[in-house]
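The full complex has more chains than appear here; those shown keep their coordinates.
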Amino acid sequence: MAHTLGKLAKALGLVAEGDATLPIVGAAEPAEAGPEELAIASTPAYAERLSEGRARAALLWDGADWQALGLSGAICPPRPRFAMSGLTAALDRGPGFPPGRHPSAVIDPRAELGPDVTVGALAVIEAGARIGARTVIGPQAYVGAGAEIGADGLVREGVRIGARVRIGARFVAQPGAVVGSDGFSFVTPEESGAERARATLGAEDAPAPAAQSWARIHSLGAVSIGDDVEIGAATCIDRGTIRDTVVGDGTKLDNLVQIAHNAVIGRDCVFAGHSGVAGSARVGDHVVMGGQAGVADNVTVGANVVIAAGTKVLSNVPAGRVMMGYPATRMETHVESYKALRRLPRLAREIAALKKAVSKPGASD
Amino acid sequence: MAHTLGKLAKALGLVAEGDATLPIVGAAEPAEAGPEELAIASTPAYAERLSEGRARAALLWDGADWQALGLSGAICPPRPRFAMSGLTAALDRGPGFPPGRHPSAVIDPRAELGPDVTVGALAVIEAGARIGARTVIGPQAYVGAGAEIGADGLVREGVRIGARVRIGARFVAQPGAVVGSDGFSFVTPEESGAERARATLGAEDAPAPAAQSWARIHSLGAVSIGDDVEIGAATCIDRGTIRDTVVGDGTKLDNLVQIAHNAVIGRDCVFAGHSGVAGSARVGDHVVMGGQAGVADNVTVGANVVIAAGTKVLSNVPAGRVMMGYPATRMETHVESYKALRRLPRLAREIAALKKAVSKPGASD
C-alpha cells in the first residue's frame, strides 16, 4: 500500500502538484495527519486545520494555493468528492482475509471455482455453485447449490447466498447479508381480514370474524443480480414466487435493507439503511431512497425518483419526482402542509375569535 | 419434482381439466412459460399473455374457458391464490442442502436428534438440544444448549437458536434469523432522563442533569415459539426477563422483524418486514402488521387488528380495529385528518380572507 504522491495522482488520472516523490502510506483528517499521510482537505474550511497536523501533502480543491497552506505537494482535482473514490481504492487495506482456499472450507467437488478464487476459513460452497475469477468468498460465508457469482467479487464473512441465485461481476456483500431467503407470502383459505381492510380502506371494524391460519406460498423463483451491485450488512433479498426477484446493474443497498419477493429494482439505484421495497414493487433506474424509507407492495416508482429519508411510498410515483412524507407526496407539497400544520394551533385560535366576532356582530375587534 | 397435470391437481384436492397426462416440471409466468411449465394466470388479465409463451397448461380461475385460451389442460380452482400454496409446495426444489449429517458439523453427544434429522456443514448443536424428526438444520446454523425444535422444521443456513429456546413443529427460519438474543433492558441507579421525559411528556428540558451509567438487567427467561411459526432473514426474537417471550402457533414474521423481551404475540399473526414489537407488549391473535410498523412497549393490541405499513402504535388498541398513522389512530380518522392537512394551506388563506372581511365589514365578497 506504499505510494508516492505522484503515483497516487496518476492513478486518479491527475498530476500531482509539487514534490511528486513524497511517500504516502495512508490518508487522514487534516489535524491528525502524519508526515506520510495524505490529508483530506477538500474545502478551505477543512484546510484551516492543516496546521494542526503534520501532513506534507493533501487532497485539496481545484485551484487551491497548496504552497500558501505550507504543503510540499498536493492533488487538486476538479471534483474532490469524486477523486475520493480512486484515492480510497488505492489506499484500501482490504478485509484482511488470508489468500487461497482455506483447508477448513467445505467446498463441494461439483462446485466450479474460477482462477484465483479465495475461499475463507469455514466457508461452505455447495454443489453446482460457480464462482468467477478472483472473487473472494470470505470466512464462514455460504454459497448455495447452483448459485453463480461473477468475477472480481468480494463476499465478506458470514454472507449467505441461497441456491440458484445469480449474481454478476464485481459484487460486494457486507457481513451477514442474505440473498435468496424465501419470499414472505401467505394466504388464507378464505379472504383474510387484511385483504378486507384494504378493500374497504379500513372503514369496517372487526374485519376477521372467522379465525383462519396462513398457508405458505413457496418461492420457486430465485434472485437475479446484475454487475457492480453492492449490498450492506444484514441486508436481505428474497426469492421470487414464480420468476426471480431482480436487482439491476450498479445498484447499491446499504445495511439492513429489505428487498421483498418479486421486486424489480432498476440500475444505479442507491437505497440507504433500513429502507425497504415490498413484494412485487417495481423501482426504476437511478432511484435514490433515504434511510428508513419504504415502497409498498405492487407500487411502481419511476426512474430518477428521489425518496427522502423516512418517507413511505404507498402509490405509484412518476419519473423524476422528489417525494417526502407518509404517505409520500411531492416534497414541495409535503413541506407546505408541514409548515401549515405548525401554524395550525394559532389558526384554530383565530377561527375561535372569528366565530365570536361573527356570532356577536358589533363586538368584533 | 416431475409431475403430471393430473397428479398436481389431485395434490391440491382438485381435478385437472383436459389432458391430465401433461408433464409439469415447474411453474412460470404466462409469457415466459415453456411447454412443460404450468403458466400461472389466475385472472383474465394475466391470461392474455399466454399466447406469448409456450405453456400447454395453466393455473386459471374457476370457470375459465381454458380451451379458448389455446391450452391442452388447466387447473381452475375456486380461490386461485389459495391454490398457489399447494402448487408451489409441490414444485419447490428446496434449499439444496445435502441430506444426512455432514461430518463437519459439531454435534454434542448429549444432543438428541430425532429420526431423519439433517444437519448441514459446519452447523453446531450444543449439549441437551433436542431436534424433532425430519427437521433440517442448515449449514452453519447454531442450536444452543438445551434448545428444543419440533419435527418437520427447516432451519436455514446461519440461523442462531439460543440456549433453552423452545420451538414447536414445522418451524421455518430464514438465513441469519436469531432467536434467543438477550433482552435490551437497562436501568440507572436513579431515575433517568428518559423516564422523566415519559412522566412529564417532554414538557421539561434538560431531563438528565446527573450523568449516570446503565446497568444491565439480564434475561433469565428464554423464548417459547408455537407450531407452524415462520421467521424471516435477520429477524430477531429476544429472551424474556423473568418469563419467556412468546410467539403463538401459526404466526409468520418477515425479514428484519424485531420482537423484544417479554412480548407475547398471539397465534396466526403476520408481521411484515422491518416491523417491531417493543418490550412487554401483548399482541392478540390474527393481528396483521405492515412493513416498518411498530408497537410500543407495554402496549396491548387486541385480536384481529390490522396495522398499516409505517404505523406506530403508542397506546392500547381494541380488537378488530384498522389502524394507521403516527401515532396510530383508526384508519378512517387518519385518512380524514390527512385529507384535511392537504387542504390546510388553502384553508389558511380562506381564514386570512375571512379575518379581513370581518374586520372590515362591508368589504366582504
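Each chain gets a letter, A and B, in the order it is written, and its residues are counted from 1.
Basically, a residue touches a chain if its C-beta (ideal position, glycine included) is under 8 Å from a C-beta of that chain, and two chains touch if they have at least 3 such contacts.
All of these numbers come straight from a predicted model, not from anything done at the bench.
Peer 1: We see 2 chains here; how many are in the full complex?
Peer 2: 3
Quick note on the criterion: only the chains that are shown with their structure count from here on.
Peer 1: Once you find the CA centre of chain A and the CA centre of chain B, what distance in Å lies between them?
Peer 2: Roughly 23 Å separates the two chain centres.
Peer 1: Mind listing the chain B positions that touch chain A in their complex?
Peer 2: 26-29, 32, 40, 79, 81-82, 84-86, 88-89, 91-98, 102, 104, 120-122, 139-140, 156-158, 172, 174-176, 228, 230, 232-234, 250, 252, 254-256, 268, 270, 272-274, 285-286, 288, 290-292, 304, 306, 308-310, 319-322, 324-326, 330-332, 335, 338, 341-342, 344-345, 347-348, 351, 354-355, 358-359, 361
Peer 1: Please give the residue numbers of chain A that touch chain B in the complex, ascending.
Peer 2: Checking each residue of chain A against chain B gives 106, 108, 122, 124, 126-127, 140, 142, 144-146, 158, 160, 162-164, 176, 178, 180-182, 184, 186-190, 192-194, 197, 201-209, 211-220, 234, 236, 238, 241-243, 256, 258, 260, 274, 276, 278, 292, 294, 296, 312, 314, 326-327, 329, 333, 336-337, 340-341, 343-344, 347, 350-351, 354, 357-358, 361, 364-365.
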